[in-house]
Structures are given as C-alpha cells and as structure tokens.
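Only one protein chain is missing from this complex, and each of the others stays in its spot.
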Amino acid sequence: MNNLLNVRDLRHTYVKGRIQTHAVRGVSFEVARGETIALVGESGCGKSSTARLIAGLETATSGSVSVAGHDIADIATDKRLRRLVQMVFQHSDQALDRSWNVERIVAEPLLRMDGLRLSAARTRTVAALNSVGLGDDFLSRRPRELSGGQSQRVAIARALISQPELVVLDEPTASLDQSVRTRVLDLLKRIQEERNVGYVFISHDLASVRRIADRVAVMYLGRIVEIGRTAEIFANPRHPYTQGLLRSEPPIDPAVKWEITPMKGETPSASAIPDGCAFRGRCPIADEACATVDPLLLPVGSTRQLACIHRSVDGPI
Amino acid sequence: MSSIHLATRAASRKRFRLTVVRQNSALITGIVLLFALVLLGAFGPLFLPSPNVTAPGQSLMAPDSEHLFGTDRYGRDVLARSVAAIRLDLMLAVGVAIMAMALGSILGAVAGYIGGWVDDVVMRITDALLAFPGFVLALMIVAFLGHEIIFVAIGVTIGSTPHFVRLARARALSERELDYIPASKLAGANRGRVIFGHILPNAISAPLIQTTVTAGWAILDIAGLSFLGIGIQPPTAEWGTMIAEGYSDILTGKWWPALFPGLLMLLAVLSFQLIGDGLSRRNSL
Amino acid sequence: MARYLFQRIGSSAVTIAIMAILVFFASRVLPGDPALVRAGSNATPELIAQVRTQFGLDLPLHQQFLQYLYGLIQGDFGTSIRTGKSVTTELMHRLPATLELSLVGFLIASLIGISMGIIAATNPNRWPDTLVRALTAVGGSIPSFWLALLAIFFLVYNLGVFPSPIGRLPLGMSPPPRVTGFYTLDGLLAGEVSVTLAALGQLALPALILGVLGSISVTRITRASTIEALASGHARAARGFNLKSPSIFLQEGLRNALPTVITAMGLVAGYLIAGNIIIEKIFSWPGIGQYLATAISQSDLDVVQGFVIIVGIGYVTINLIVDLLYSVADPRIELGGSKS
Partner (left out) sequence: MSVLDVDRLQVEVFETGIALLRDITLSIKPGSIVGLVGESGSGKSMFSLALMGLLPSGVRVTSGKARVAGKSILKGLTNQYVNSSREDIALISQNPRAALNPTMRINKQVIRVLRQRCNMTFKEARSEVHELLARVGIPDVGRVANSYPHQLSGGMCQRVVIGMALSTRAPLLIADEPTTGLDVTIQAQILMLLRKLVGESDEKSVMMVTHDLAVVSSMCDQLIVLYGGQVMEVGPTREVFANPRHPYTKFLLESLESYADGSADSTPSVSENPIDFGLSGCRFSNRCPFSTPVCQTTPPPAIADNTRIAYCHNLESI
C-alpha cells in the first residue's frame, strides 16, 4: 500500500434512453507520491471520465479508486478527507465563478472544509496566491480581469490551498496560448517538487505530456492500450495506436519534411464498440485474430504494459 | 488626401455613434418614461382633486381647462383618477413581478441543478401551468379565491411564475456544465452552497431583465381582470376598472373616461417593455 | 414516428391530468370556502348549507376528488348554477364561434407577423427595422380591451367601416343550418352567400384586433431568430463562398429560423384561444370566452373549471402539433428525443 493512488478495473457506463455509452472499460493503474502519470488519447477515449471518477465527481459503475488508503466514496462525502484529492479543470475561462473575486475563489475550500471565515483564511489565501506567482493585489480582482494564464494560476492556487495529496489535472493548458503553457507546466512541476504531490495529468497534447509526465498511459475507447515510462513510450512506441498517434503530431522543425500516411478512419462511438480489439478498424496490422480476441493489458518488460495480441512478446519490433 | 480621409472617418464615426444611441435609446426612453410616471404618481395627487369625490351636476364633461381629462359619469375628475391609479397599478405590478421572479428563479435553479425527480416534478407542474396563458391562470385563481386585491396579486404572481422557472432552469442547466461548479464541489460546497452561492448569482441576470417585462404584463393582466369585473372593484381608481366604467359611455360618443386611463396604462407598460428590451440588448452586446 | 407520437400523446395526457388536479385543488383546497364563493357573499347559512350538499362539498375531500375525476373522464364538467344546464353542452355549443374567430385571428397574426419580421430582418438597424421595432414595442403595450374600444369608437361609430359589435350576425339575420358551426362555412354549404358575407363582416374587426395583437410576438421572434441565424457560423461560411444574398437569406436565415417561428406561432395560437375572453365580451361574440366572462362575474365555478380544462386541452394539442412540426423543421431533432 505504498501507492498514493490505486485504480482497479474502473468501469463507467452512461445510460441515456436505450443507448449505453461505455466511457471507461476496465482501467487500472497506480500513482506514487510525487509522481505524474499522464492519460493521453483522443476525444472519446475516456480520459476525462476517468479523471472525474478519480476526483470523486462521479461514481463508477464498478471498480475501485483509493487515495492514500481511503476509498473515493468516503473522500467525496467526508469533509475531513475531501482535501486529499483536488482538480484543475480545462477551460480557463469557466474555471472560476465570474461573480466572485479571487480571494473568495481561492479561499473557498478553507471556508467549506474548515469552516473558516474569509478574514481568518487571508494569510493562507495570500500564501497560496504567492505560490502560483500572483501577488496579493490579485485578491480583489474578478475573473474577467484575468488573462487565461492568470485564471489557471488562480485555479491551481484553489486546488492547492487545502494541501491535497493528489491533484487531477484535466487538460490544464489546453485553453492557453503556447507561450503561457510552458510557464504553467513549469509551475506545476515546481509545486510537485516542493510538496511531493501526485498528479494525474489528462491531455491530448503530446508535447505537454513529454514535458511533465513520469509515466504515460495511452487510452483508446475506454481502455489503456499501452502504459510505461514517458521516455520509453516516446522513443519506442509499441502499440500500433501509440505509433499512429505520435506520427500524427506535426514536427516543429520545418527542416524535417513531414510526410506520413495518416492513421485511417475515425474513432468509433463509445456506444457501439467493435468486438475483439476495439482498435482493429483503424489498425494497420490487424488480422482475423483481432476480431475475436479482446487483448489484455499485459506486461512487456518490467516497466511497461501493452494490449495487443501481436506485440505481446517482449523484445524489439 | 489625408484631410479628406480624416473627414470621412469622422463622419462615419459620428454615424456609428448615432446608431449606438439609437440602440440604447429604448432603454433611455423607458427609464425617462417610468421616472416621469413615478413622479406623477407620487406628487400628482397633491395638486389634483380627490379621485373619489363625485359631483352629480358635472357628469361626463368634456376635457377643458378645469378638468384636463374631463369628468366621468359621476362627475369625478378623470385626470385625478388616472393619476391616483398609477400608484396602485405600478406598486401592484412591480410587487407581483418581483415575487414571481424570486419564486420562479429559486425553483428553476434548484430544479435545473439537482435534476432527477425534483426537476421532473417542478417541470411537470410548470408545463401544466404554462398550458395556460398567465392571464387565464390568474383569472381562474381569482375566480376561485374571491375578488380582492390580494387574490389578484396572488393570481397574477402564479400566472407569471412559470416563465421564470423556465428561464432560471435553462440558465442553471448551462451553468451546471461549467468547470467552476465541480471545482466548488471539490472545495467541499454542498448542494445548497452551490445553488445559492454559485448557480443563482450567475443565472439571475436573465430573470432580472424578464422582471421588468413581466411588470408590464402584470399591469395588463391586473387591468384585464378588473375590466372583466373580477379584479379590483369600483370605486377604487384603477385603470382597468375605469376603462370598464367608460365602456358604455364611449358608445354614446363620450370617449374621454376610457381613453385617458388607457393611454397612461399604455405608457406604463411601454416603459417597462422598453427598459426590458434595452437591458437585454445591453446584456447581449 | 408512431412511437414518438404515442410518447408525446402520453406525456400530453399526463400534463392534462396534472392540470386537472391543479384545477381541483385550486377550487377546493385553497383558502376560501367554495360553498361560500358559489352561494355569494350575502347568502344565508341555510343557502350555503344547501349549496354544500348540492355540489357534494360536504363529502370528504378524496371522495370529492374521485367524483370530479370520474366526471371528467366521462366528459362531464358539472352543472352551471346559473342556468342549471350541463357545462359540457354549453361549452361545446359555443366552441365553434370561438374557434372561427381564433382561426381567422391566427391567420392574420401569422401573415402580419412573418412579413413584418422578414422586412425587419432584411434591413437590420435601418429605418424599416427601427419602425417595426417601435411598432412592436407600442403594440405589445396596448391593453387589448382599450384597443378594441377605440377601434369600435373610431371604425364603427365614427367612420362606419365595420358593422356594429353585436355578435356573429347582423340583427334579424338567422344563422345557417349547423354543420361545422362556422357561420362562414355553413353559409356557403347552405348556399346562402349573403349569410357568409355578413358573418365575415361581423368577424372582420374582432379578428383583426386579435390578429394585430397576436402578430407582435410572431414579428419579434421572426426578426430576432432570422437575424441570429444570419449571424451564425454557417451563414458567414455561405457568404465566404460568395453565395447569392437572397439564397443566403432564405436558406441560412429564414430556413434556420423556422423552428423558432413555429414555436412562436404555437404560443400565439394558444394566446388567441384564451385572449379572446375580453374581445368576445366586447364584441358580444357568443363563444366560450364570453360565456366564461359572464360566469366568472357570477361565481359559476363549474363553468370556470370546464373552460380551463378545455383551454388546457386545446393548448396541449397545439403544443403537440408544434413539437411535431418542429421536429420536421429541424433535422437535428431525432424523433423520440433530444437535440443531438
């Protein structure tokens, strides 16, 4: 029980009318203290649903999430445990209540969890703002007076003020300009070093993943298809989906001629998942076996797992 | 060249300002109009004869310098009565609109945020109430409760509330999807805190604008009920009652007892409408 | 499609049921003694007791409720205390008069509303638009009964453009044999063109007033939703493709405003059914509105109940039609559910 976060066979199915949407289909992983795991994938891969389940914003259909030994159901309902998991959201322009000022926004966890008054929380609020690089002149500002980067810093300050042990970062830089992204990521990294907090980092942006994550889990249609150390995955992707994903990212060096065969097709709907391997419709190496076998996520080497029946043997491909 | 250029630029900029003023003119006209009516209602009675003093010898006198709006069939001064009605009608209408706004917004925000069966129940009832124009609803309630001012107020309030429920619920549903709501849940806020601390303050602007329009409608509904004889009863000076009393006179060519109260009512409703229009334009800009 | 229709009819039935329950509770449970209201405020205790027994108001509430429901299911809205006749019969007898007036009013409202809306939307923020906006602002503020009185004073008594407001036919003319209940149609069916013309003449002014008042919201919504549609991404893209302006106005503007306009027309249709209580009273139009106006001033509560339920059913039916048309007009609505 050394892990900060344990996710075991997490599943989540939404039912709307007669349509069942299988957003998360058996996801397991763990995160150590001070570690960052990135969940990457395209829209509909279930990474955001997983994030909400881990934060306790929704209840899983089955499976378990535990943080620091506490079940997420207890954390979500118990005020004393609630501080353990916090979250930073995607849209910088809607992450803050526009009718509140920065002081109340940042102090809200202290007001609710610890029953403090705003004035009693002042010192800690200022400290939290300072820790994200904002001065106390921001206290009385309104969200509409903040730039995207500043909004996201305020959101980070709010997430950190209750001293969480795990922070779920749901595409925290997606709505920011390129030049601001780097700074926000660096800020998150620095905070992690200071506080030894664990991160679950959700992103579709591979560059930001490479910058911040210790390990990467690549998701497709509600499953993890490949998981391993960041450097390993980027240097030597083994799942055909991971390979296609990395290849699709345009290179930033104009001297490199970008000439690829893009991955074919589009992600099927999560309410009509193909039999066998869910990726086979887009996979360049799929054969008949893939239509019948649903590949398990199996270890290849000591630090890596892979869900592909053609790549289950260890060794270079 | 450059001077010509500057001149055309200045000219078109002026044209642009004019359109801006024209766009805001609704709001300005509305506020001025309402303000004038309120002043008239507050201080007018000080300078006018009592609205209820009858003078049998002076019945149905055409407008002249003594009675600017003429007299009705009991010899009462139509101007004094029309002005006396401002206070009653405006206060009643504004009170009704505010009550309906408060009730409807809270119900709508709660239903929209909590969802599930609470939402089902609230919206089912709202839909059933919306199956009637507010006027019919008010009419039914007044018919069942009795013909008194308080029941008229209750009736028109209930008739106006469903719109606010709809409006607030729609806003609550979209607010609920914004990231700051789960963020405050993670901060430990319970449902009540989320609804009253976050959802309502952000969802309230549309209902607030709707309140002014509703006040206008409430004037029409209240007067309509009185016109049918089930609202405010004579001899109280009220626009609808006065028009009803002037109804038979108009057929004999005496148009003033019905015309003037209607004109004032029109201006009152128009002022609320213009303010509502102007506010929603500003809000959407 | 059939499945969707059944679902919608089912939910309409639920709405009507809830409405009926609300009406019952409004009449029995709200403060105020129903027997007292019915007997009148000057009634003797004996009379009140008699009214109580006569209307079953002395029974326990749940029994009253069951009786009321049982009656409703059989189409029995009770008895008028004023005339002693069945409320259902009286209302059904008067319904065609109201429908005829409402229908013509609705057509006028749609015609005026949609054309004014289009005129305004083709010239946003220029003088035709400003004029239309000013007209709708004033029009939306006019009390209907006041407008009707002024119209009668000027157009009937001073100018004589329209006949006297004395109901569906001039004095001395007898109605045509009843087939549809619409005098204009029945006159034609019976071959009495003079009756049809006379009926149309009587109909003209009240229908015009209803139409003008009803056109306000159609105008507003046609204008607003067309302008909104013309400002949308696909309208901009169509201009980006340099498509022709009339084509853009029709396909990007009006076509996409259509679902909203249909909704507005539905609201107006509902408003007209009820909104002519006052107009019918002023024009002595023998429809259900006038019947209600008389009944209400005399606390004839079963008539009020019956009226409310009939109007409710009418309104729910209109909503059903609107929803069906809406789903045809907007391909994004999947029949049977929500916007995708």
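Lettered A, B and C in written order, each chain numbered from 1.
Here, contacts are C-beta pairs under 8 Å (C-beta built on N, C-alpha and C of every residue); 3 or more make two chains touch, one makes a residue touch a chain.
Just so it is clear, the model here is predicted, and its values are computed rather than measured.
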Of C:3, C:62 or C:332, the residue in touch with the unshown chain: C:332
Candidate in contact with the missing chain, chosen from C:111, C:179 or C:237: C:237
Touch residues of chain C, complete complex, unshown partner: 125, 232-234, 236-244, 247, 251-252, 255-256, 258, 329-332, 340
Hidden partner interface residues of chain A, rising order: 42-43, 147-150, 177-183, 185-186, 204, 206-208, 210-211, 244-245, 247-256, 258, 260, 262-263, 266-267
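We adopt the following convention: only the chains that are shown with their structure count from here on.
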Contact-richer chain pair [A-B vs B-C]: B-C
Chain whose averaged C-alpha position falls nearest the assembly-wide average: B
Most distant chain from chain A, judged by the mean position of its C-alpha atoms: C
Distance from chain C to chain A - Cα centre to Cα centre, in angstrom: 55
Centre-of-Cα separation between chain B and chain A, whole angstrom: 50
Length of the line joining the C-alpha centres of chain B and chain C, rounded to whole Å: 22
In chain A, residues with contacts to at least two other chains: none
Residues of chain B whose C-beta touches two or more other chains: none
Chain B partner contacts - residues on chain A that touch it in the complex: 52, 55-57, 79, 82, 85-87, 89-91, 94-99, 108-109, 111-113, 155, 158-159, 162
Partner chain C, residues of chain B touching it in the complex: 19, 22-23, 26, 124-125, 127-129, 131-133, 135-136, 139-141, 143-146, 216, 220, 223-224, 227-230, 239-240, 243-244, 246-247, 250-251, 253, 255, 258-259, 262, 265-267, 269-270, 273-274, 277
In the complex with chain B, residue positions of chain C that touch it: 14-16, 18-19, 22-23, 26-27, 30-32, 34, 37, 125, 130, 133, 137-138, 140-146, 149-150, 152-153, 157, 270-271, 274-275, 277-278, 281-282, 293, 296-297, 299, 301, 304, 308, 311-312, 315-316, 319
